[in-house]
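All protein chains of the complex are present and in place, except for one that has been dropped.
Per-chain residue numbering starts at 1, and chain names A and B are given in the order in which the chains are listed.
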Amino acid sequence: MVSFIIRRLISAVLVLFAISVMVFLIFFATPGVDPAARIAGRSASPAVVAAVRASFGLNRPLPIRYLLMMEHLFIKRDLTSYVNPNTPVIPQILRAAPVTLSLVLGAALIWLLIGVLGGVVAAANRGKFIDPLIMFVGIAAVSVPAYWLGEVVNYFTQSRFHSSVFSWVPSSGYVSITTSPVQWALHLVFPWLTLAALYAGIYARVLRAELVNALNEDYVRTARAKGLSERRILVRHALRCSLVALVSLFGLDFGALIGGAALLTEVVMGLPGIGQLTYNALQSLDLPVIMGCVMYAAFFVVFANAVVDVLYALLDPRVRVA
Amino acid sequence: MAALGVVLFVVTACLLAPVYAHDLAHVDAFTSNLNGTIRLNGRTVSVLQANTQGLGFGVTPIGPTWHFTNYFLGADNQGRDVFARLLYGGRATLLIGSTSAIICCLVATVLGLAAGYFGGVIDWVVSRVFDIVWAFPIYLLAISLSVILLTSGLNIGPLHIGAGSLLLPILIIAMVFVPYVGRPLRGIVLSLKEREFVQAAIGSGASDWHIITKEILPNVAPTIIVFLPLMVAFNMLTESALSFLSIGVQPPNASWGTIINDGLGLLYTRPWVAIAPGIGIVLTAGALNVLGDGVRDAFDPKARLRGSI
Partner (left out) sequence: MPDDPTSTEAVLSVRDLKVSFATRQGELRAVDGLSFDVGSKEVLGIVGESGSGKSVAMYSMLGLVRDSNVTISGSVKFEGREILGLGDKEMQSVRGGDVGMIFQDPMTALTPVYTVGWQIVEQIRAHTDLTKAQAKARAVELLGEVGIPNPQRRAGQFPHEFSGGMRQRVVIAMALSCNPRLLIADEPTTALDVTTQAQILDLMEKLQQSYGSSIVIITHDMGVIAEMADRVVVMYAGRPAEIGPELEVVRFPRHPYTWGLLGAVPRVDSKNTRLVTIPGVSVSPLDVPDGCAFAPRCEHRMAICDERPALLGDGEHVDACWLSDAQRVAIRSGSKTSGGRP
């Protein structure tokens, strides 16, 4: 098990390296794109562009440039926003991280709960009315653009019914949990639900498919032949084996969301997280910030994937020996 | 079947956008119409009305008239007919969604076949690229590519694609989804290669080209066909998200995503501007997902797909 974890960590570092190279290539080596002009902004003077070229070593070979960039990002950690030259990127990211973490953690709890419940109920009632109903709701949830759902929710909670049913909903924004846990939760209730809707739909559908497959496995027949109750077969055998697939999915999604894929929800709901930071940087084409955010995101995704693989090994004993 | 009906209906309606704009509503969906007026219930009403609430600054576009040929869903803050823009936007969204899905499936098929069939170095390289792109959050990858490409366009040798071209979002979206189709295809090709009929073809000295096109491709085709409607739905959603972030479709072109973005500022006064294109997306993507499920069941009741983006 220990050697498994070590091997997994080494491969995570390798993937991280590969991603950093890819990010670097996208931003600094896309054919026909002058990175200095990108960093300097849309309407910079030739002198400014030349200055940027020098400070980022853009006239030096690619590998050197890569190393310079990584030094700015991780060692000196002095990469500064190009729009606000006095704001270093890394502390900005660290400030935004707890907001994103609060949003994603809460939403994950909700979608796991609803998704697992929906999938199990649908699989247990195959062929009955409730199964296609749950699956239809799942499809609808998967087909709704998250940002649009956020806007519609805002419209109803902040405007349309704000004076009646939703008078308790605070205006959008974020309150730190250390300031006031109640306000923290109140501000996040609808962002949580909005973000969770899509994933609850996906998870219910994936879990149902996995469960239906598991229920056709030989070991389920053995469990029936052992005289176990249908409920026990569903939960202790079929669900337990299907969880392996769900956990790997969860790792990918959770990592991606922490890394900034919750961007749309954050923007629409006015939460100053990593996604919002990326979005604002996008609006002003603030390349150092965008690159910082993307690297940070990649780090979380890779880290989450590594954690998932270890969890996977804990859940599925067959993986441990491999 | 109902799902196919919904998809066909939306596609037809969007294709008829110019007919609606020119011949029914007599509006131009792409130029602003700040001082325009319309006849409504025998009265002349301006499309943008001065605010009466608050400080009285600014203007508010008129809301839905619910007269089919006369600013059916109202105007946006440029005074343009929202319904006409909705139809044109749908054209862009559907075009990008479907062409990027086709390109994505084509590239994925070529890579998956090459990696699965030839193995060795090709397989190693393709699989590692898939792994890395897979580990990259889709939206962030698409955003990174968009940011770089949308300001200056793409220039590779003689190939030049302008920054405002719809081709850019199409290519970007197609590329980021390639591993999602390519990975399972590679697996299928790998297992097909071990099957008797392919081994027999190899043993009888058939050329690689013959084996790939005549033996393997026909057996991979159903999987690709199953992926296609789902990919169109995913890609539509991705397109609208990128456009919403103003790094997808560029003005003066419109897509459902850009219209929702336009409607953001009007959300509390004229919610239909943002709500209507969203309904279009939900309806179309939902129908495509149902259709994808149906196609999958028709081909192979036991097929398993990765059910998420």
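What to note about this one:
Note that contacts are C-beta pairs under 8 Å (C-beta built on N, C-alpha and C of every residue); 3 or more make two chains touch, one makes a residue touch a chain.
Just so you know, these numbers come straight off a predicted model, no measurement behind them.
Though it is not drawn, the left-out chain touches A in the full complex. Of A:241, A:263 or A:294, it is A:241 that touches the chain left out of the display.
Considering A:176, A:222 or A:283, the position touching the chain not shown turns out to be A:222 (whole complex).
The residue touching the chain not shown here, chosen from A:46, A:61 or A:317, is A:317. Even with one chain removed from view, chain A keeps its contact list with that chain: residues 127, 217-219, 221-230, 236-237, 240-241, 244, 315-318, 321.
The criterion applied here is as follows: only the chains that are shown with their structure count from here on.
Touching chain A in their complex are the following residues of chain B: 128, 131-132, 135-140, 143-145, 147-149, 151-157, 160, 233, 237, 240-241, 244-247, 257, 260, 263-264, 267-268, 271, 274-275, 277-278, 281-282, 285-286, 288-290, 293, 302, 304, 306-308.
Residue ranges of chain A in contact with chain B, taken from their complex: 15, 18-19, 22-23, 26-27, 30-34, 37-38, 42, 139-140, 142-149, 151-152, 154-155, 158-160, 202, 205-206, 209, 213, 249, 253, 255-256, 259-261, 263-264, 267, 278-279, 282-283, 285, 287, 290, 293-294, 297-298, 301-302, 305.
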